[in-house]
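One structure is given here, and the rest of the page talks about it.
Missing here is one protein chain; the remaining ones are kept as they sit in the complex.
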Amino acid sequence: MDVIELTFPVRYVETDAMGVVHHSNYVVWFEVARSEYRRRHPENYAELDRQGVFLPIAELEVRYRAPARYGDVITVRSWVVELKSRRVTFAHEVRRASDGQVLAEGETVHICLDLQNGALRAIPPKVREGLVPYLIQPGKQK
Amino acid sequence: MDVIELTFPVRYVETDAMGVVHHSNYVVWFEVARSEYRRRHPENYAELDRQGVFLPIAELEVRYRAPARYGDVITVRSWVVELKSRRVTFAHEVRRASDGQVLAEGETVHICLDLQNGALRAIPPKVREGLVPYLIQPGKQK
Amino acid sequence: MDVIELTFPVRYVETDAMGVVHHSNYVVWFEVARSEYRRRHPENYAELDRQGVFLPIAELEVRYRAPARYGDVITVRSWVVELKSRRVTFAHEVRRASDGQVLAEGETVHICLDLQNGALRAIPPKVREGLVPYLIQPGKQK
Partner (left out) sequence: MDVIELTFPVRYVETDAMGVVHHSNYVVWFEVARSEYRRRHPENYAELDRQGVFLPIAELEVRYRAPARYGDVITVRSWVVELKSRRVTFAHEVRRASDGQVLAEGETVHICLDLQNGALRAIPPKVREGLVPYLIQPGKQK
């Protein structure tokens, strides 16, 4: 079982007038973690292109636990919680690196669509296989 | 019953390399609609300040239906779907103005917190009353 | 002589932990004004596509005069200050709508490039003609 993990400092532009990180940035940080999956497995994304499909986000959920602030270093972790024939769900967890405090958690559901006509398609087998090592059943140890 | 409604063009910076609006911007557009509520009712926000409380976002959910593109004009509508003593839930709907196509829908849950110590507090009565006209039961006509 | 003018409220996401609008957003607002030019003259942008050229930004300059804040309504004005065969320079001015206070000023230089090979090209004649009405010599009345 594998988990994506990335660490980076809060950017000043990400703060808002309440003095904390604006809630929209956690959505971006979730994606930053998913991009790391892509960097590790470029062959799977090449396969998506070859098959003429893509995996746009269909649903997003975020639960905010505590605010991040400028000066904090952030750790984002991401893994797969559900893998169906035509959709995959990633879980994401944002922590403050200094003390491990959970700042936000959430999921993104991605569906497999045909680039040409937008029709639902099955996730290509090679791409599915590449996601299996990141699949962790909810409640299991990460 | 009242609904917040705002119309504005897609900004080029909001697009991404797929040629569509990046999914994080819908979260910003939801907030743009909620800000209009604030502009209409500044007295309610002054009351929040007087009581030393604020209404940060605790949960966010978005369901993406169809992509927005540069050149599109967007209409965002927002109303209240749940009003409890210590939390309020706003619903949001993003449509393409030209044909009314729904592009995204979602909810944000806001909890009432003490500015000093972060403890849960009751939404001040005046603020609650100000929200009642925007409360629409799910399934009712907007 | 013509000037692009657009008015919109500050978005909360645009503020930062100093309680003012983050300086990067003025760059976005400049572009929002230039996009209005595009909306008014779609035929000129279609001509760019037909000729296989585009007008990317090559230089940017901003002078910050006073901070914008959440709650402010912003007016952005844009016009052309220089029109050469292969480049055009837009001027931009950001004011607070309530009292006309100038918040920022700046210029963007755009060069005409070939979409295929990135080579410098002349701005297509029809596009140049479309820009002439927006050309105001520096120091002239806007």
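Every chain is named by a letter (A, B and C) in the order it is written, and numbering of its residues begins at 1.
Keep this in mind: a residue touches a chain if its C-beta (ideal position, glycine included) is under 8 Å from a C-beta of that chain, and two chains touch if they have at least 3 such contacts.
Predicted model only: the values in this text are computed from it and were never measured.
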| item | value |
| --- | --- |
| Contact partner of the left-out chain, one of A:32, A:81 or A:135 | A:32 |
| Of C:43, C:61 or C:129, the residue in touch with the unshown chain | C:61 |
| Residues of chain A (touch criterion as defined above) contacting the omitted chain | 8-9, 11-13, 28, 31-32, 35, 39 |
| Touch list for chain B against the chain that is not drawn | 12-13, 15-17, 19-20, 22, 24, 69-70 |
| Those residues of chain C which, in the complete complex, touch the missing chain | 18, 23-24, 27-28, 31, 54, 56-64, 67, 106 |
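Simple rule for what comes next: only the chains that are shown with their structure count from here on.
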| item | value |
| --- | --- |
| Centre-most chain [mean C-alpha coordinates] | B |
| Distance from the mean Cα position of chain C to that of chain A, given in whole angstrom | 35 |
| Whole-Å gap separating chain A and chain B, where each centre is the average of the chain's CA atoms | 24 |
| Two or more partner chains touched - positions in chain A | 24 |
